[in-house]
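So that we are looking at the same thing, I have put the structure below in structure tokens.
With one protein chain removed, the remaining protein chains of the complex are shown where they sit.
Every chain is named by a letter (A, B and C) in the order it is written, and numbering of its residues begins at 1.
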């Protein structure tokens, strides 16, 4: 599949390839079968793999919890939760079991499962369809939390997630599903736990992921400063070094995310920089994030999500400090 | 009740006083009635208020969700969740409804309810009886998260929580339930959203709450440095100013908590200090926290929870930086 | 007692108005002609609101909208049976029920315009806003019905949810709480055969949804959900019992005639034949036949209703658009807490600056 896909196509073709590659892979979730997913990310897969693609009842604790059972029998379950906020219905299964089955049993029972879900704002959807809780998931030891940002990255990371020996929460930025097409290499794996430099630069490091990454790159192109953009890709466990190495070079850092600021990942990244690169810091780490309010209904959503202006402002403030 | 109580007694007597003070207060939760709570924090209350104290089925989503209904009818529900991790069973009700009913309805439907729960380690209890997820709750805008640290503080904060017009998650440090008695003033309210200086000092600020506070105070007594100890009391929304004012004075800060480090409140506090007191910082903010592992079963629990030695080490490191 | 039966249960199904508009005299509710016409007009109003909303959405003037088309009898019939101070705890598809409870249609449109203004609870109204998380709101209704009982008030909470929702653990917990606390709650399940694309057979192995009540030791009954009089009758009875502390589940068997929401394309998962079958069973048509055949509705009256409905909805659309022009982003900071904490105040300044 060196073909061109949008993110949603990259998801679909990677799922298809993994279903082909490994007959232990099973796909399940609400409306993933006959309807092909509410975003069409699983379109056609039930037809092609009728015994390994399942529509489920509307029950997210069930989806997460049953996944633990499926995984224990030797399958590699890939669940879809229709929107990120509805993982909350199964948060207990995730935190009490999925995240810690390995540690609880000293490695004698492991759960290689992937939970895919659209996350973040941007498509003017209904209430609770636009949340970003990556920090909350990252605060649960044992979970691996991944956020891709382009079609090729989506494919490479999703493949690695499915093949990963431990449970992965795979957050697909809704806003990106139907944005640009790009070439998606076949059978490509991107190792989990490794950040990438999305754009090299000298003056300031900006850490951004998911749908905030492209915005950041756009701003970086236009702004009057040399910006190094780091895409963590795996939010947890976070590859600290790539970030701190960059900050050691630039001396300045901005972290961008959609999630509310308080207890968000920007705080964590600030703290890690503070710990590992304190003496290199020439300005406070700036957080450009969602505000500490519930994501408003969509008429006010654009006021909530960081836009180019806020990102640029954050960069400017940091560079000029 | 200017009497002396342990924390568990302070909880009980404050609940009793509030049941007396306001007939809209109702108490409910698993085993809070006939058994008087697994920690005896509600002992005798069913006898005294037979129409307003309820044993519930074992169903935490039910407890949280039904609480929203109770509150809407004009009652002031005070729920007990038997251990903090079991709030996870109702996390969706908390995040999707309780936290945001006010904002969703532009203030036309509000939910004055309190969810009390023992949290943190220290009593060698079973798996999942020792977690600390205050950061995860604080990352949900609309929730107020409170952690008391002494009997008198418990009483004053719990009273304010019950009288508060918005939902409060009230985390009672399990380790403290049966520690020292102290005088608990009657009908005392401690405003939510205000930190306190638990001990004034000059060289370094240490922020600590819950059961980590006393440990920190003990270390502060012994250590060869003048330590200012700040107890945030309300973890969210956090009173940043008291902390940053202190750091502006001392130039150094250590944050102590039991929760895992990544995406914990210490990161958030570090970021706020970085934002508001960057130029005053003479050393990196140090995080003395639980490790990024599931709280182990109790044979290894003491290896997990920060002890005096680790706190002292953190302070020393920061002072000597 | 080597092997003995220790408990027996059955589920009844009720229909007052047959598919071709014949009334069963024993089950006919006692409603005046004016009330019958009111039911009719409410269903028409809801239908028209939905139709207009869909076309607004198609023109890009509205966000995602979940129509109640085909479910008007289930919603209007049940909501019409409620007393003024009873609580309504809706899901996201309850335009017909909300209109019946007196919600201004422009508010429903505000909600679909992504405005919290559309989720405001009018002063004095006993209502919850629409609930997006499937199956989450019945617990609120269980809590309300329990709380009303604690306070010795007669109000009942009526909550709406779908067939898909019955798979969520919360719904079962709600039934169970209601059973334990004798909650003054009526659970109205609209079994419209689909949860987005998922058919009932993939949702549960249970033959009926009414039988889900048995798990909680409360009563469940099924009613033809396209029969507005049957629904009214059954819910009226359920309300009476709920007021006495006997919660009840009412399964209304109906059909979602339209798309799940305007983001959905049902042709991906069901065929036109099925849809046509249900067009013939439309609840408004059935009731209209009854009204006409019994001389309650004539051509003149029909036109009058249609005109009134049309102008009401048009006005509502105007009003909704006007309100939408005033949306102030800064509001998102104003209603998070009773008092805005200093930290948030700082963010508001950041936002405004």
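In the analysis below, a residue touches a chain if its C-beta (ideal position, glycine included) is under 8 Å from a C-beta of that chain, and two chains touch if they have at least 3 such contacts.
These numbers were taken from a predicted model, which means no experiment stands behind them.
The shown chains contacted by the absent chain are A, B, C, with contact judged over the whole complex. Of B:62, B:107 or B:120, it is B:62 that touches the chain left out of the display. Contact with the omitted chain, checked across C:86, C:173 or C:331, is made by C:173. Only one residue from A:9, A:37 or A:57 touches the chain missing from this view: A:57.
In the full complex, chain C touches the omitted chain through residues 1-16, 24, 26-27, 167-173, 176, 179-180, 202-208, 210-218, 222. Taking the complete complex into account, residues 26, 51-52, 54, 56-57, 59, 61-62, 65-75, 77, 92-93, 96-97, 101-110, 141-142, 144, 164-166, 193, 237-241 of chain A touch the chain not shown. Take chain B: the residues that touch the chain left off the picture are 30-31, 33-36, 38, 55-62, 85-86, 89, 124-129, 261-262, 291-294, 296-304.
To be clear about the criterion, only the chains that are shown with their structure count from here on.
Put simply, the C-alpha centre of chain A and that of chain C have 36 angstrom between them.
Put simply, the C-alpha centre of chain A and that of chain B have 30 angstrom between them. Residue positions of chain C touching 2 or more other chains: 116, 119, 132-133, 169-170, 331-332, 336, 343-344. Multi-chain contact residues of chain A, defined as those touching 2 or more other chains: 85-86, 89, 127-128, 262, 291-294, 296.
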